[in-house]
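All protein chains but one are shown at their positions in the complex.
Here the chain labels run A and B in written order, and each chain numbers its own residues starting at 1.
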Amino acid sequence: MSIILSALQYLGYILIFPGFLFCFLGGMLLCGIDRKIVAKMQKRVGPPVLQPFYDFFKLCGKETIVPAAAAKTTFLMAPLVGLAALVVIQLFIPVFHFSAFSGMADIIVILYLLLIPALSIIIGGAASGSPYAGVGLSREMVTVIACELPLVLVLLAVAKTVGSALGTGLCFSLTEIAAYQAANGSLILRASMIPAALAFLLVIPGETGNHPFDAAEAETEICEGMLAEYSGPPLAVYKLSHAIKMLTLTSLFVALFLGGIGGKIVNILALLGLTGGAAGALGVLLGAVVLFLLCALITIVCISLVHAATARLKIEQIFKYYWTVVSALALMSLVLAWYGL
Amino acid sequence: MFKKLIAESAAKSPWLFHINAGSCNGCDIELVSVLTPRYDAERLGFKLAGSPRHADIVVVTGPVTTQSLPRVLRAISQVPEPRCIVTMGSCPQSGNVFRGSYSVAGPLSKYVHVDVDVAGCAPKPEAVIDGLALATKILKEKRGR
Partner (left out) sequence: MSMLSYQHFPIYAIMSLFLGAFLVVMLGKNRAVRNALAFISVSASLGFLLALVKRVMIDGEVIAYWMGGRVPAGGYAIGIALEVDALSLFFGLLIAVAVFVSCVYSFSYMSHDDNVREYYTLFLMLAGGVMGLVLSGDLFNMFIMVEILTFAAVALTAFRNTAAGALEAAFKYLVVGCMGSTCILVGTVMLYAQAHTLNFAQLSALIAGDMNTATKVAFALLFIGFSTKAFIVPFHPLAADAHGAAPASISVLISGVLTKSGLYGIIRLTYFLFQSMGLGSMQFLLVFVGSLSMFICVTMALAQHDFKRLLAFHSISQIGYVLTAAGLCTAMGISAGLYHAMNHTIFKGLLFLAAGAVLHQTGTTDLGRLGGLSKRMPHTTVLFLIGAFSISGIPPFNGFASKWMIYQATYMKAVESGNIGFLLVTIIALVTSVLTLASFVKVSQSVFFGRLPAEFENVKEVPFGMRFAMGIFALLCVVTGLFPNLVTNYLTKPAAAAVFSVGNYIDSMMGAGYAESVMAAPPAAPVITYTELGCWDPVSWLLILAIALLAVTIVALAGKYDRVSLRPAATDAKHDLFFGGEESVYSQVGGGDLFWGFKHNWRHYFGFMHDLHSGIVNDYALWALVALALALLFSLIVL
């Protein structure tokens, strides 16, 4: 009986929160908010916040054309694999003190799991056989290389900071990082972590492929690159994956740098005099709402504002930017953390 | 329920693919002006797509020259169903001042079914938006069927 219950519980995690339903709604809303904010920045009315949902459902109703040159199975399966992999990553990112699957993956694993969605779109694009996809995937790969170095540095800096505070020397576990912050305040409040947080914020638009780092999907130059041959539901899945990726990266930022809020949530619940299961459920709910709001805030700051204020960079500029400016910021944090500042 | 949702969404998220079939660039500029802050067609969900595979509405400008004709037809055929074809300006509709030229193969309606014609040289942005709005209605009908 208890096995069935716990199986149902895990299924609930996967399908509802923090799995598919949360990802779907959260990601799409983030995307809508992003488009709205960009429009506002440009003094436009902008699309409704629900626009990504309309786009998604419209695409679901369209015809799927498989080009004659494409490898059909890979072409159709790649988007699904990417989507599933992204949702699984979201499951491993703790929502403050709540983590659905704790102790299963640490930040290095997350770093690698984040490659899978990028890889799925690359393989899918390659399988379409389009020459535009060939150009797009090479740019996507270079963008991934570009983002990898600063991301690695940021993650190592966080691991070192939390590790030396806990006395273990190193800490790669996201759950422990979240727990540490809940007890001792957010990492972003430390001077040494501010450059790393900044670097991570700059990495987010690159990882998601948002403007101005969207050379890989430049719609005016290379017809959206790897997506050039996709139509209908597979395209909808890619659009959804893109939206979820925004949610994943922003919530990873929250988990790494803003985990201290988790402690506040517990305090609030204690003040309200709630205990036991009710507090747990309410805590998760509250955590989810707070997480989403924070994600939205981060999206606005690091995706929308940057989008509205800049023009698209060329691919070698993207690479140079990440390996110099952003990496320098992250490295600064790592060195500071190394010497215990 | 999903069918209804999809049909509703079809009208709210029309993506455009723009084909220049020998246009003088007047209409092309006007089409872009529709997306500028003043007219902001994105509030209705319009978006310029990079590839015909993503498009719902194909906007053709220009008198359809003999050189461009096979390319226009190929690109249009690559747009997935349901789709709408909108001609913009007088050229693709009638040939405009280029009518009768040895190098003009138009009008476009000789070759494919055109859903909406927006006349004018160049049409005003308001007229373009009106034509596109009409096209979205047609899209919804096609989707509903």
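The definition used in the following text is that a contact is a pair of C-beta atoms (placed from the backbone, for glycine too) under 8 Å apart; a residue touches a chain by one contact, two chains touch by 3 or more.
All values derive from a computational prediction rather than experimental measurement.
Visitor: Could you run through the displayed chains and say which ones the absent chain touches?
Guide: A, B
Visitor: Looking at the full complex, which residue from B:P52, B:P82 or B:G95 touches the chain that isn't shown here?
Guide: B:P52
Visitor: Touching the absent chain in the whole complex: find that residue among A:L30, A:A159, A:L256 or A:L329.
Guide: If we include the chain that is not displayed, A:A159 is the one touching it.
Visitor: For the chain left out of this view, which of A:L25, A:V49, A:L80 or A:A165 touches it?
Guide: Of the listed residues, the one touching the omitted chain is A:L80.
Visitor: Among B:L31, B:L44, B:V59 or B:V72, exactly one should touch the missing chain; which is it?
Guide: B:V72
Visitor: For chain A, which positions touch the chain that isn't shown here?
Guide: 11, 14-15, 19-20, 60, 63-69, 71-74, 76, 80-81, 83-85, 87-88, 91, 101, 103-109, 111-113, 115-116, 119, 122-123, 126-132, 134-135, 137-139, 141-142, 144-146, 148-149, 152-153, 156, 159-160, 163, 168-173, 215, 222-223, 228-229, 232-234, 237, 314-316, 318-320, 323, 334-335, 338
Visitor: Quickly run down the residues of chain B that touch the omitted chain.
Guide: Residues touching the hidden chain, for chain B, are 2, 19, 51-53, 68, 70-75, 77-78, 80.
Criterion: only the chains that are shown with their structure count from here on.
Visitor: At what distance in angstrom does the C-alpha mean of chain B lie from that of chain A?
Guide: Centres of chain A and chain B (C-alpha means) sit 36 Å apart.
Visitor: In the complex, go through chain A and note every residue touching chain B.
Guide: Of all residues in chain A, those touching chain B are 35, 39, 42-48, 51, 53-58, 60-65, 132, 218-220, 222-224, 227-232, 235.
Visitor: Applying the document's contact rule, which stretches of chain B touch chain A when the two form their complex?
Guide: 2, 5-10, 12-13, 15, 37, 40, 42-45, 48-51, 53-54, 56, 78, 80-82, 143
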